[in-house]
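Have a look at this one.
Removed from the display is one protein chain of the complex; every other protein chain stays in position.
Each chain carries a letter (A and B) given by its place in the written order, and its residues are counted from 1.
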Amino acid sequence: MRTLRWLVAVLAVTFASAALGQQVKLTFWSHWAAEKIKRDFVEEAIRRFEAAHPNVKIEATWYEKNALYAALKTALRAGTGPDIFYAEPDQVEYMENGLLLDLSPLDWSGIEPWAKQIWTYKGKPYGLPLEAWTIELYYNKKALADLGVTVPASLQLSAGSFTDLVKKARAKSMTPMSLGVGDRPFPGAFLVHEALVKKLGLEDYANLLAGKLSWSDPRVVDTLKLVRSWTEAGLLPTTFTTLKLGESHTYFYANPGAATFLMGSFYSSRAFNPPDKGGEPAGFQVGIMKYPAVPQGACEECRTLAVGGSYVVNAGTKNPREAIEFLDAFVDPAMANRWLENVVVQTGLKADLSKIGGPHAAYLKELFAADANAKYFFGLPNQRMQGKPKEVFTQVFNNAFPAGTISVEDAVKQMNAAYAR
Amino acid sequence: MKRAIGLLGRGGLFAVVALYTAFAAGPFLWVATMSLRTTSEISIDHYAWPAKWHWEKFGQAWFNSNYNVYFGNSLIVVVSAVALLTVIGSMAAHCFARYRFRGNRALYFIVFSAIIFPPQITIIALFQILVQYGLYNTLAGLALVYVAVQLPLTVYILETFFARIPGDLFDAARIDGYPEWQIFWKVSLPIALPAIATAVILNTILLWNEFLYAVVITDESKRTLPLGIQRFMGDQLEDVGMIATGLMIAIVPVVLIYAFFSEKLIQGMTAGAVK
Partner (left out) sequence: MASLVAPTPPRAASTALRVDRPPWGAIVAFLLPAFTVYVAFTAYPVLRTLWNSVRTVLPRNAEFVGLANYAALARDDLFWRAVQNTFVWACVSPLAEVTIGLLLALALYARIPGRRFFRIAWFTPVLMSYIVVGIIWVWIYNYDWGAANALLRAVGLGAYVQAWIGDPRVALPSLIFVTTWMWTGFNMVVLLAAMHSLPSEVLEAAELDNCGWAAKLWHVVIPLIRPTILNLVVLSFIGKMKIFDLVWITTKGGPLWSTETVSTYLYKRAFEWSTFDLGYPSTIAVVWFVIVLAGVLGLTWLFRTRERLEY
């Protein structure tokens, strides 16, 4: 009898300790399969977390963005999605359908308030805003020197100087600006909306995107005509419509080379790879300036700030505690600094700017200089718009308008019609 | 017909034929040359003949990029799907073609009309069904989906052919007391071999190259060959050289199968012409 009780006790203890040290497996799907630096950062974070939590194993699968989105849509519909996955704040459909876990338990004091705001839906935050980025006008220092163009101390060319730059580059058979929309719905639109936000100012720009301001407004039309004058002067590559995002990088700094490159500040995640993996060639000197000033612009310091790659938790996860703990491990100034130093893109996490060092400190300094005194509009048009206006905006202003296959009048007409219901 | 050649002029005919051949096979040849050159060589001159024949690229594509897994998966799925399709498709086609019963045309129409349905929308429901039956991300699940996808076309091709077989053969067999199954096996099938060969070739080609279902229903370990090519299409540097190599690995087996089968097919056709 005593042996039996003893046996039961031993078994009970064994089961209890097994349950406590129970292996938890978290599935993790993310974009950035081809962006080594970001991928390395996240994988390092995973390793550190697993070391600190021996009972948790994280199984990561890396995708290209479009493939990831399609896989997620089907998996989530069927109720079998991963525990943690990559998302961007424009994907409101996740929150509208209650597919994400409320992330209030995270340590939000370590996250920038504007980043939290972008991920807040009905008062609750749903995403960890890891990546944030602005749109910068990168330029080839040597090329601009050869063309005889000087970038002023304000880092912003006037519209006229920029037109000048375009003409001079073309005269030397160099593409003035690298840009490509082969596989993304937003790069071409940079050209248009960065000009619009400066011309209209934050409030009217928001109204424009929401359909409350007509696209026939003379300020809008004037801005479009300005951009059109640049593209007609040969601003963009001839392969603009099929050039992929990654390819547009090498088009700028390697082959065949362009004078400038209008790109998000995630430029670094491809540019700082070794040259044979798509990075800048040795000795390439990149400069950063601001988007040219728009004549009679209401707000020349206005620019777009977007939250990019973020991580969210599946509402149906079986391990919410561990998932939230994993995300919480990112909320740490040391992590934010590591991101800034290595990935060299802004982040929604609060960083300790006094301690920034790392191999790209000079680049970071230039980046912050270009962003100094900026007034931010949060979100890209295709993150703020939904449904038909978004589709029309993408087709018209990302693809057709920069490529020159639609007139200003038609573009305005199509946009106005898209909002009509 | 010989007069036709005389009229057109042999030269003219040959010129047209040569031009079309260049047009049809040109791109294939271009990819073949690119598959043996490295991407940097290609970016210098896209149209040069390979200076150095980089056969090792095929080895790289095969082993380093998981191609052997993809190839194996494609082989298993396609062979099983096509085998199953041929068997159950010919059974159904024989039944539709040779037996008169109420609902014959209605049922046939129901099966045939499925060809028209856009696959994009059935994919969601299919996904859910497969998950429910534990067949998601399995080669068996993908094979079954492929059978369902190609069944209407297979039945259509075979039914048309089965219907044209003269009825006397069947009547004779019945008089001789053969049961229905034997009639199918010994009368219908052998005569319909050319149509079956057509169906087999068509199904193999279409399923070998199938993309949409494979990408939704499988995960990395069960991926098939068309998806494997995507591994080389990272957004950084379009690795034109490796993509070309990957394309060749996908194309060559199918070409060989066709070359082998087409002889039998044509033999069957020409033999049947002389009644």
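The rule is simple: contacts are C-beta pairs under 8 Å (C-beta built on N, C-alpha and C of every residue); 3 or more make two chains touch, one makes a residue touch a chain.
Remember, it's a predicted structure, so these values are computed and weren't measured experimentally.
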| item | value |
| --- | --- |
| Among A:56, A:179 or A:396, the residue in touch with the chain that has been omitted | A:396 |
| Residue in contact with the excluded chain [from B:36, B:61, B:77 or B:111] | B:111 |
| Residues of subunit B in contact with the chain not shown | 1-5, 7, 13-14, 16-17, 20-21, 23-28, 30-31, 46-47, 87-89, 91-92, 94-95, 97-101, 105, 107-122, 124-126, 129, 144-145, 147-149, 151-152, 155, 159-160, 163-164, 166-168, 170-171, 174-175, 180-181, 184, 194, 198, 205, 208-212, 226, 229-230, 233, 240, 243, 247, 250-251, 254-255, 258-259, 262, 265-266, 269-270, 272-275 |
| Absent chain, residues of subunit A that touch it | 69-70, 73-74, 76-77, 79, 90-93, 96-99, 238-242, 386-388, 390-391, 395-396, 399-400, 403, 405-406 |
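Rule of thumb we're sticking to: only the chains that are shown with their structure count from here on.
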| item | value |
| --- | --- |
| Touch list for subunit A against partner subunit B, complex | 33-34, 61, 64, 67, 70-71, 74, 77-80, 183, 244-247, 249-250, 255, 270, 273, 277-278 |
| In the complex with subunit A, residue positions of subunit B that touch it | 43, 123-124, 127-128, 131, 136, 215-216, 219-220, 230, 234-238 |
